[in-house]
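Of the protein chains in this complex, all but one are displayed in their positions.
Chain nomenclature is as follows: A and B, assigned in order of appearance, with residue numbering initiated at 1 for each chain independently.
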Amino acid sequence: MYYFNEKEIVVPGQLLADDPKKSGPGTYVLGGKVYAAQAGLPKLRDGVVVVIPLKGPYKPEAGDWIVGVVTDVKPSSIEVDLGGYLTAVLKYPERQGPPQGLTVGDVIYARVKSSNIRGIFLESEEMKKLTNGIIISMTPARIPRLIGRKGSMIALLKKETGCNFWVGRNGLIVVSGKSSEGEFAAISAIRVVEKEAHSQGLTDRVAALLKSAKGRNHDDREQGDKAN
Amino acid sequence: MMTESKEIKLIDEEGRRVDGRRPDELRPIRIEAGVLEKSDGSAYIEVGRTKIFAAVFGPREVHPKHLELPDRAVLNCRYHMASFSVDERKPLGMTRREIELSKVLREALETVVFLEEFPRTMIDVFVEVIQADGGTRTAGITAASLALADAGIPMSDLIAATAVGKVAGTLVLDINDIEDKYGEADMPVAMTPRRNSIVLLQLNGRMTSEELKKALEMASQGIKKIYQLQIEALKKRYSVVSLEE
Partner (left out) sequence: MSLSTKSPKTSPIKIMQNRIYELLKQGKRIDGRAPHEVRPVSISTSVIEKADGSAMVSMGGTKILTGIKVETGTPYSDRPNEGVFTVNAELLPLASASFEPGPPDERAVELARIVDRCIRESRAIDLEKLVITEGEKVYMLYIDIYVLDYDGNYFDPAVLSAVAALATCKIPRYEMRNGKLERVEGESMKTPIRTIPVSVMIGVIQDRLLVDPSPMEERALDTSVILGYDSDSNIVSIQKNTPGLLSLNMMEQIIELGSKKAEELRSILVEAVGLGS
C-alpha cells in the first residue's frame, strides 16, 4: 500500500508506504513503515519509493562531471573548490608541472575519479580548462533537470542560444557564447529551469522563452541604434 | 515578584488571559520557508509579537578541522537575540542564557537529522530573534527545523514546539512575555510528532505532578497544530517552485 501521489510534494516524516522493502533514496524506515526523509517529489522507481529532492547538498560520485575553481596549486596536487563547501583534489606528476598550466582562479571542467573517506579526487586525463564564459550556480538537486532526459534540455538551450554549456553536477555551470545577448538569454532560461524544475511542460516553456528573448534582443538593438 | 503578580490580572473573571486568549489557545502564528537568499535553507516565524529568522548552511567542511567526526556530521546551533528585541536593550555579545539555549536547541535538532549521511562535515543552524515576546526558544526551534528541511537536509521529521505556563493558578498554552514574567511556571516543550516524543523539555517554576501531566497534554495538542502550519509552509514553498508560471 502506498500513501502518496506522484504529483504532490511530500515533507520529512510523511508516511509513504507500509512495506519496509520499498524504502529507496530520500526515505527511511521506522516501525516497519516507509517515510519521507526530505521535502520533494515521491516516485515509484524500480519497485521502490524514492523522494526526488528539490534542494539539497551535492554528494560527489565517481564519474560525475563537475565545474570547479582552482584555489591552490601545490607541488603535486591542485585543490579545486566545488562551489564553496567541497574541495576536490587533482593530482599530477610533480616533474611535469600543473596540467594545462593551471593557476589559482582558473575554472576547470573535470570528472570525479573517486569520492570516499580520503577525499574527492578528479581525473586529470579528461580535465578541461575553461577560458571563457560566465559562471553561475544553482542548487545541485536541480542539475539533472537542466541536463534533461538524455541531455534534451541542454541540447535545446545550445540550439536556441548558440552557446556552449559546461554543466557540473556540483551546481556550477559555465555558459559561453559569441555574444553577451546569447549568454544572457541562456542564463535566464537556466533560471527558469531552476525555478520550475519539476513542473509540467517545462521544455516547451523554455523553448518559447528563448524564442521571445531572441526577438526582444533584436528590438533592444534597434532602440539602441535610434538612441545613438 | 509575588507582589507584582497581584497587581497584574493574568486571568480575568471570564477566564481570559492578558491578551484575551482562552487558556488553551495559541497566539496567531505565521510561518514561511525560504525567506533568505544566501543561506542553503531558511524560515521565518511569528508567534504573536515574537519574530524569528532561522537559516541553515551546509553540510560544509569543518573548521577547525579537529572538530570533525569520522562517522557523522557535526551540528552547530547558535541562538541569538538582536539588541532591540527585548524591552531593555540587550548588550552585544552572547549572554549565558543564549549559550544555554543554543545547546538545548542543538540537542533537540540532532534527534531528527540523519547526521550519519554526511560524515566529516558540519551543518550550521542560526536562529536570530528579532523580537522577543515570550516563547522564543520554542518558536526558534520550530523555525530551525523548517530551515533544515528547506535546505534539503535529510531528517526523520520536523520539530514543532510551544510552551505551557502556569499563571494565577491556571495552566495556559503558548505563554507570552508578560505571563512568563509574572506567572508561576514556564515549561517549553518541543516534540517530533511522528514519534510522539519529546526532544526539548525545560521547566522554570513550580507545578504539581498532576499539573505537569496536564501541561504536557496541552503542549502536545498545541504542537499538533503548529506542526500542521509547518507542513503547509514547506509545501507552499515548493509548490511555488513547481507551479509558478
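Odds and ends about this structure:
Please note the rule applied: contacts are C-beta pairs under 8 Å (C-beta built on N, C-alpha and C of every residue); 3 or more make two chains touch, one makes a residue touch a chain.
Since we're looking at a predicted model, the values are computed, not measured.
Considering the complete complex, the chain that is not shown touches A, B. Residue in contact with the omitted chain (choice from A:Leu30, A:Val89, A:Ile136 or A:Val192): A:Ile136.
Contact with the chain that does not appear here is found for just one residue of B:Ile130, B:Ala168, B:Leu216 or B:Leu229, B:Ile130. Only one of B:Leu10, B:Leu36, B:Ala139 or B:Ala233 touches the absent chain when the whole complex is considered: B:Leu36. Of the listed positions B:Arg16, B:Arg60, B:Lys181 or B:Lys214, the one in contact with the omitted chain in the full complex is B:Arg60.
One chain of the complex is left out; on chain A, the residues touching it are 69, 71-72, 81, 83-85, 104-107, 130-139, 171-172, 174, 180, 184, 188.
The set of chain B residues touching the chain not shown comprises 36-40, 42, 49, 51, 53-55, 57, 60-61, 78, 80, 82-87, 89, 92-93, 124, 126, 128, 130-133.
Convention: only the chains that are shown with their structure count from here on.
Note for the complex: chain B touches chain A at residues 40-41, 58-61, 70, 112, 114, 118-121, 149-158, 192-195, 231, 234-235, 237-239, 241-245. For chain A in complex with chain B, the touching residues are 9, 11-14, 26, 28, 30, 35, 37-41, 53-57, 84-87, 117, 139, 141, 195-199, 205.
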